[in-house]
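Of the protein chains in this complex, one is absent; all others appear in place.
Here the chain labels run A, B and C in written order, and each chain numbers its own residues starting at 1.
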Amino acid sequence: MTDITLVEAVNLALMHEMEHDPEMVVLGQDIGVNGGVFRATVGLLEKFGNERVLDTPLAENMIAGTAVGMAVQGLHPVAEIQFMGFIYPAIDQMVSHASRMRNRTRGRLSCPMVLRAPYGGGIHAPEHHSESTEAMFAHIPGIRVVIPSSPTRAYGLLLAAIRDPDPVVFLEPKRVYRLMKQAVEDNGEALPLDTCFVLRPGSDITLVSWGAMLHETQQAAEQLAGEGIDAEVIDLATIKPIDMQTILESVGRTGRCVIVQEAARTCSVSAEIAARLAEEGLMSLFAPIRRVTGFDTVMPMFRLEGHYMPGTERIVQAVRQTMEFA
Amino acid sequence: MTDITLVEAVNLALMHEMEHDPEMVVLGQDIGVNGGVFRATVGLLEKFGNERVLDTPLAENMIAGTAVGMAVQGLHPVAEIQFMGFIYPAIDQMVSHASRMRNRTRGRLSCPMVLRAPYGGGIHAPEHHSESTEAMFAHIPGIRVVIPSSPTRAYGLLLAAIRDPDPVVFLEPKRVYRLMKQAVEDNGEALPLDTCFVLRPGSDITLVSWGAMLHETQQAAEQLAGEGIDAEVIDLATIKPIDMQTILESVGRTGRCVIVQEAARTCSVSAEIAARLAEEGLMSLFAPIRRVTGFDTVMPMFRLEGHYMPGTERIVQAVRQTMEFA
Amino acid sequence: MNQTTTFSVEYHRFLRPDGEPEGDLPPLADDAETLHALYKNMVFTRLYDERAIALQRTGQIGTFASSLGQEAIGAGVGHAMQPEDIIIPSFRENGALLFRRFRVRDLLLYWGGDERGMANPDLGDDFPICVPISTHTTQAAGVAFAIKYRQQPRVVVCLLGDGGTSKGDFYEAINLAGAWNLPLVFVINNNQWAISVPRSLQTKSETLAQKAIAAGIPGIQIDGNDPIAVRHHVAEAIEKARGGGGPTVIEAISYRLCHHTTADDATRYRSDEELEAHRKLDPVPRLKRFMEARQLWSDEQESVLIRDCKAEIEQEVQHYLDSAPPKPESMFDWLYAELPQELHQQRQSLLVRESSND
Partner (left out) sequence: MNQTTTFSVEYHRFLRPDGEPEGDLPPLADDAETLHALYKNMVFTRLYDERAIALQRTGQIGTFASSLGQEAIGAGVGHAMQPEDIIIPSFRENGALLFRRFRVRDLLLYWGGDERGMANPDLGDDFPICVPISTHTTQAAGVAFAIKYRQQPRVVVCLLGDGGTSKGDFYEAINLAGAWNLPLVFVINNNQWAISVPRSLQTKSETLAQKAIAAGIPGIQIDGNDPIAVRHHVAEAIEKARGGGGPTVIEAISYRLCHHTTADDATRYRSDEELEAHRKLDPVPRLKRFMEARQLWSDEQESVLIRDCKAEIEQEVQHYLDSAPPKPESMFDWLYAELPQELHQQRQSLLVRESSND
């Protein structure tokens, strides 16, 4: 068991499941010989052949629609969209079909597909390569949206996503692809979906985040610990559906909450969490909920992306303000 | 000045602006000879000819992309998507281009287009004809999302949308198309965008809604008045950006808020409003914010749509619960 | 240096509008059983359409799309398919669906606004009706891939309209079908109108069949009001695909003798003359005349058929009208394989509301 990166963990999970599930296929652009532009699918073609590892023509709407058809027919397709900035043509298939097949046929047909995409900023990529629009998917009933934030969770959550009988949008924080390594055992054990992970227990304030922003959030928690503020850090992990139980329980203890996301603010996942806290947890709040988010601006090109993305400092600042609230 | 319906008000605004703005064109499916499946564009072809009233081939992505091109070139295209259920192929153009042209060229180019679509349930329409996914658009930075709820506001807001120098998604609550009539003067006066309308002043509780749900909300307010509860009713009207000033001011007075929408709950516009209240208005809240929304389910086919959509009773119930909160 | 590559599209017809054959007929034209099956389906479909429109007029179902005048396409496609094949329909393929395992009660449930219409387990792998135009075409490619991957001797048939050919989805689907050599046949019902938009405004291409050239696959045009041509050429394409020969695009030229749907008024945008001219091309009398001329059909058979069809339809309509209303909570119960925790509360709130309404 060697230490591996998040993108290697994605690859490991794909490898594992391809080996054990003959109904699984992967499809997308450049995922074959090239092994994916981030190398997430490297080695799959060599091992499983071009019957199961399918380089597609360049058409995201078609990739999603084809995956829907495969899945309805009982295969377990894992489709890659090369960057989240190119996922929009695939939305129609997700909202109009993937999410509805089971419901509209009262269970006669279903759609066990995974739509994977690297997402998020921070790697100085060209225009359209740094998107975080998970909220658009989180609004769609009938699908799941899952975001890992570490190699172990990438491995376990991706296995769970592939085995899930319903459609899952699986977003990989590309800034974390090679940011850190963890020991990941290739034991085929999935992690549960629909549940948060408490990464750091704490008693003073609850910090909720997901994807790449967890790293800033954890750094902020460390820094705050030095200031005597004991923050609980929760990895949301499954963005839809949201495990509010864990969050409410935590905020019930701490009375304070800061939500951290990279995405634009309006109608985002942080809005939903804050709204639910305001509905269901209002009486346990000692201070207003704060959201540390990307701005409601177009994700700027990379010379300014550092100014767009919430950094440790903004999180620390928000926590201090929340703690100071009397 | 005769009383007209909402869809007639849309038609009147289109007529007015076509007459006064030679750069304006309309395009979409069945908008020419047929005058639109809801008759929103009726008479335009006869009056302005097929140089300006353009029946397009059947392709929503193309309709949006063509409108972007027209707008960047300085025309003022008003594109119709026949039903919101078919708007998803147009999202890519809105998020990747319409919303970005001005920013990515630092003002050299811009995109003064309007994308109109009837939306919402309640008319016993077939599958996919009853969508309310305004939140997906409200998440996109760089565009506006506007929803009228009455003939007068449809007229004034649509004029404003067409004259706005930036892209506007204009969603028309089709259940209200012929629900009521108002006297609308064809004076070419636009209403302001980016601002709420207080439809009913009140002191006990603030009800925020938009589109078709305002009618249930107003009915609920009437009913509540009979019970001695004096509700303020706010029409959000512009969904993005949100005029929080008006809402905060109102909730600052009433201390209580119920938000009513037809759309699914998670990551919706109601979530954003609730979140902002929890951030900025927490201390004026006497009771938890409540949201009365559609469920996080696929919009059911019409035999069940009445069970999906919030009715007066659910609103009244939520208000009572909020008022009873001690 | 100049070089020229050429492509072609063929048009096929066996029966003239008056039912007279032209040129050599395929063997099926001599097979009374096949002809009767085609004819029966067309007559049944037409009677079903009529009945459904009446139900809509009386508020017993919602918006409904008739296939009047286009019945030869449904019949030909339905008969050409094997039971194990998979149909991926749009919304106007009443005859094809009735030829397969869809029952009138299923279709009425669907148009009556009830998801149970697409739930009948006998439907097997057949796809539900697809309302968003052409979004089913790429799904058809995925299904065809699955079949090929499993080396099953099955074929997918995907139906769409002339308007549907304008959407990128269609092009992306035929392109993939070509690139992956999929067992997939696309049948375009070119009924010459997409609601109010005539074929001439959809595209400048002389034929819709030639769109296949963009994907490097064969495209043919057939007289879609000639049931023998439809049955023959669709079967040919299906069996070619079954044998590994890859996809085909078939443009079946027909005409929408009805309004677009019950929500439409076609007199707003097309002339009576045009309509009348096309009535003469009606596929139902065409096949009837052909059979009669060959002594394969009698007035008595006709009246028995109509009586039987009507009786069956009435029985089905009654089934539909008697169906218990759907449970409100069913909107939750089929959303996911297992309802996520957060939705229990929403489902509960619906139940509470319902019971308090009692």
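The definition used in the following text is that contacts are C-beta pairs under 8 Å (C-beta built on N, C-alpha and C of every residue); 3 or more make two chains touch, one makes a residue touch a chain.
Since the structure is predicted, the reported quantities are computational estimates derived from the model, not experimental observations.
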Which displayed chains the unshown chain touches: A, B, C
Absent-chain contact - pick from C:217, C:237 or C:350: C:217
Options B:85, B:120, B:141 or B:156, residue touching the unrepresented chain: B:141
Selected residue (touches chain absent from view) among B:109, B:198, B:225 or B:282: B:109
Chain not shown, touching residues in chain C: 1-14, 16, 22-23, 166-172, 175, 178-179, 181, 201-207, 210-211, 213-217, 223
Residues belonging to chain A that touch the chain removed from view: 29-30, 32-35, 37, 55, 57-59, 61-62, 85-86, 89, 124-129, 265, 295-298, 300-305, 307-308, 313-314
Contact footprint on chain B, counting only the chain that is left out: 25, 51-52, 56-57, 59, 61-62, 64-75, 77, 92-93, 96-97, 101-110, 141-142, 164-166, 194, 241-245
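Everything below uses one rule, namely that only the chains that are shown with their structure count from here on.
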Taking each chain's C-alpha mean as its centre, the one farthest from chain B: C
Distance from the mean Cα position of chain C to that of chain B, given in whole angstrom: 36
Centroid distance [mean C-alpha coordinates] between chain C and chain A, Å: 40
Cα-centroid distance, chain A relative to chain B, in whole angstrom: 30
Chain A residues counted as touching two or more neighbouring chains: 61, 92, 96, 103-104, 141-142, 241-242
Residues of chain C engaged with two or more neighbouring chains: 115, 132, 168, 330-331, 335, 342-343
